[in-house]
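Removed: one protein chain of the complex. Kept in place: all other protein chains.
Labels A, B and C are assigned to the chains in the order they are written; within every chain, residues are numbered from 1.
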Amino acid sequence: MTTYDDSRLGRARVNDSPELIAYYEELAKLDAGALWTVANDIEPWYPQPRSVPVLWRYEELRPLVAKALPLVRADDAGRRVVMLVNPGRRELSAAVGLLYTGLQIMGPGESMTAHRHAAAALRFVHEGTGAWTIVDGEKLKVGPGDFAVTPNGTWHEHGNESEDAPVIWQDGLDIPLVNTLDANFYEVHPELHQAPGAVVNSSVLRHGGNLLPYGTERWTRPYSPLLAWPWEPSYHALLDLARAAEGSPYDGVIMEYTNPVTGGSVMPTMSAHLQLLRPGQATRAHRHTGSVVYTAARGHGYSVIAGRRFDWTKGDVFCVPSWAWHEHVNLDPSEDACLFSFNDFPVMRSLALHREEAYTDNGGHQPVVQDGQ
Amino acid sequence: MTTYDDSRLGRARVNDSPELIAYYEELAKLDAGALWTVANDIEPWYPQPRSVPVLWRYEELRPLVAKALPLVRADDAGRRVVMLVNPGRRELSAAVGLLYTGLQIMGPGESMTAHRHAAAALRFVHEGTGAWTIVDGEKLKVGPGDFAVTPNGTWHEHGNESEDAPVIWQDGLDIPLVNTLDANFYEVHPELHQAPGAVVNSSVLRHGGNLLPYGTERWTRPYSPLLAWPWEPSYHALLDLARAAEGSPYDGVIMEYTNPVTGGSVMPTMSAHLQLLRPGQATRAHRHTGSVVYTAARGHGYSVIAGRRFDWTKGDVFCVPSWAWHEHVNLDPSEDACLFSFNDFPVMRSLALHREEAYTDNGGHQPVVQDGQ
Amino acid sequence: MTTYDDSRLGRARVNDSPELIAYYEELAKLDAGALWTVANDIEPWYPQPRSVPVLWRYEELRPLVAKALPLVRADDAGRRVVMLVNPGRRELSAAVGLLYTGLQIMGPGESMTAHRHAAAALRFVHEGTGAWTIVDGEKLKVGPGDFAVTPNGTWHEHGNESEDAPVIWQDGLDIPLVNTLDANFYEVHPELHQAPGAVVNSSVLRHGGNLLPYGTERWTRPYSPLLAWPWEPSYHALLDLARAAEGSPYDGVIMEYTNPVTGGSVMPTMSAHLQLLRPGQATRAHRHTGSVVYTAARGHGYSVIAGRRFDWTKGDVFCVPSWAWHEHVNLDPSEDACLFSFNDFPVMRSLALHREEAYTDNGGHQPVVQDGQ
Partner (left out) sequence: MTTYDDSRLGRARVNDSPELIAYYEELAKLDAGALWTVANDIEPWYPQPRSVPVLWRYEELRPLVAKALPLVRADDAGRRVVMLVNPGRRELSAAVGLLYTGLQIMGPGESMTAHRHAAAALRFVHEGTGAWTIVDGEKLKVGPGDFAVTPNGTWHEHGNESEDAPVIWQDGLDIPLVNTLDANFYEVHPELHQAPGAVVNSSVLRHGGNLLPYGTERWTRPYSPLLAWPWEPSYHALLDLARAAEGSPYDGVIMEYTNPVTGGSVMPTMSAHLQLLRPGQATRAHRHTGSVVYTAARGHGYSVIAGRRFDWTKGDVFCVPSWAWHEHVNLDPSEDACLFSFNDFPVMRSLALHREEAYTDNGGHQPVVQDGQ
């Protein structure tokens, strides 16, 4: 096996000396440096994420999210969102890796102005039945468990048409990624609002049932023409798959929300999954490059991430940093449990950085070294 | 406008002479010839298909198809099929262009041996509820209106598990194409029968709802991993699309059965469509390269093809040769009508031979020069 | 091993009877037929091409080609071409399979009008230094051994700017394929001639040396933006490859002329190769779907095709039908020999019909059953 020994031949192992220190100062004056002083740090044996595993309890967050409703006006906030911030990623406002997530609350009858940005966004609805969003002119109505996307560069505005109940949905964005790549842009809609088309959820109507509209212009944008995946057919698809397939040893029965014209991820930077853990199922651990934000969508259980146990129940959000071992357990003996998740795997794949590894010791289960709570 | 004048500069216009005739004989001895003697024929101004428009009435064919049941044993026939043969394509056993179609009948309890061939096949069920097919080990049960495929090179065998009623389904194959390309192969299954997996219609269970199974090996075969499209969700998808979109002026509300991992056609040589004509709708005429076999799946109406009117009702089959003008009419004032069709458009697209043209005179409608019946 | 026995279960084996014959007549009246009467023919065990192997000797053809020069005016002939016609493919004017080839002669100072067609064309120059062609406005000058393409749908016109010597080049076209697919179109240029750009061979200047022009609009047409591959760098590339690689056991050192923006074939229906047989090399036999027209470009040797030996020397043309065993021999003990060839492999690949097989008996060499001459 590999031994991660930085004193071995093939690693940088130069000791400081007065002569070298003087040399380093000379280099610094020219905006230069000696690679060997940082080589082992910037060429690590394996990924060294600063993100740590975190679980955010919905029952703790919800009251604070609700509190924001009277505290700030949506129009003043831009968006009224409580963002979930990884302790290792505060400078980037990231939940894990280069992914952002937050809980957005919209009061009854509330709506906001339209904008667009180079960053891509997605939504997963936690509660409330009045939510709508308009994406590049298509009005979408979304309810609990529904997944919707706002691909990079599309105009979008949101609202809640309920008369009495707030909406809380979870936003997922690649803002930290796009900012790190120095590629973010932001625009307020010139009219402040879009003129939506006559048919609600029209992209959903267009893309059902394993057929595609024919004779229209070929879709060439780098994201899905289908913009929403309602809960019912998505969960039903998962149940169907569970009848036909064993599923993954690491993830249970798992499906990817896909772009129907490519079979690929819904957006070029982020993908999303829905997975089902059978009653009592305990998956085996694996790890991979790429960061993941999970939301418990149904049932209750726990996940072991980097040796720590995190118990979750419906509404909870937790994250798995790149290359951290993780495994999932459904604690209910008779009901399935479902996890929604989104990730940056499309980035890993596009840039050929995807790597995956199974945990082989101990029947595939990590020793739990610490309670994550 | 173009005048199709073969005496103009730019066309071959050499008159025979004794000297030339002698020269042609010299060439023939060397397995050679003078291009200009055939140039205008082999470089026509536009496609010159030998196929003609034909309509086959189900009510006329059905008794003859039924008659085959006692006449030949399925095992002796290989397949008990009445094929539909275009008068201009008898030497190729083609229904139109390089496409074959036929009506296959299977008696109650009947089943046949497994084989495979380089040619690809598809099925559209006309009647009977007991039909099954096993495609590369996956058992599929199909009923009226269902569409299923047997991609090129896959093992397949069929049967009818009904106790009392025959099944009649329509086969579509690219046999004439594959033979013309000198690329057909045929094998009888070494065990005569496949061992089907435990789950029926498993590919349908795996590919519902705009999500795809995740974490399985990437599908790299040149055809769809989804093998069947049952009638109900397909028709429902069409109704949904009709709510969201106007549809095509030439085809009404039309969808393509697609490969969920590519968004493309289900097989590399043949594609299939389902289209809906609104009550009373009369589409405008257009023409395109590529041949089409249509089957009336619901309702009644007529199509005008190359100036001839062909009336159809449920079960009827008709064809449109390459580059023939065609338009469709739903004669029912209150019910929609549906046409199933399959074609060789994937060949046209892969080989960059697709061309399309709208009929602009007379409000988009051809003068009907002759009754097609 | 497979036995090709049509009397076995899994094949059609219905004997005629008076009852059946009457039935067949009933079917014929409805433009229908019984599949089992033709099934074994249209579903053969393996490809049954009507094309046969043929070799055309340049020394025999050249005098007849030259004779055409005074016999017909190029303007009257359209093109002054002696086409090479396979005895099994006369009705299609094909050299082999669905490929056409011919030898075109242009006299000193001669030029012709411009046209275009859906069929694609390619040229390989046999002799003469004055040849030019204008393809979609780009003027190309081509000499002996040069390969050039006229992709489907591009305007083209040719001429010979030599003052004293004719040009003879070989045309290769997919006319039989495109006609069989009912997709051919022909147009005479509205001005009869194109206005060529200022720079000759500009696509060659743009695509040298493993770099591509940057910042121009992305090339999206289905064929190569590079239109000519001169002999010298092509032969040099082959010599370089011969230093780095053993080559193919069936083809020697072989390269494909490629589209520099895709790495794929130069046109969607036809590809071309240049291959080098080392001094004295005798390759092993294989067979594959797809038809090939070969031209001896350098040296002399022979090929064994379907058990017949065909001796070739520079300028000779020969063909290999689909699925025919073939192997090549360089008879020169000290010089390499080169074969240029073109084929319909892109069609086989696009339509997933490619299949290949090595000849394993007898050290990979066919018994020569008959002299091909």
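In the analysis below, contacts are C-beta pairs under 8 Å (C-beta built on N, C-alpha and C of every residue); 3 or more make two chains touch, one makes a residue touch a chain.
Note that the structure is predicted; figures quoted are calculated from it, not measured.
Note on the chain not shown: across the whole complex it touches A, C.
From the set C:L9, C:A22 or C:V199, the residue in touch with the chain omitted from the display is C:V199, counting the whole complex. Note on the undisplayed chain: of the listed residues A:L20, A:V199 or A:L239, the one touching it is A:L20. Although one chain is not displayed, its contacts with chain C can still be listed: residues 199, 202-216, 226, 229, 233-234, 236-238, 240-241, 243-245, 248, 250-251, 254-263, 273-275.
Counting the whole complex, the residues of chain A in touch with the unshown chain are 2, 8-14, 19-20, 23, 26-27, 30-36, 38-40, 42-49, 51, 54, 56, 60-61, 64, 67-68, 71-72, 75-87, 92-93, 97-98, 100, 102, 113, 115, 117-119, 152-153, 175-189, 192, 222-223, 268-269, 289-291, 321-323, 344, 347-348, 350-353, 355.
Operating definition for what follows: only the chains that are shown with their structure count from here on.
Under the touch definition stated at the top, chain B and chain C share no contacting partner at all. For the pair chain B and chain C, the distance between C-alpha centroids works out to 30 Å.
Annotation: 44 Å between the Cα-based centres of chain A and chain B. For this pair, chain A with chain C, the centres built from the Cα atoms lie 52 Å apart.
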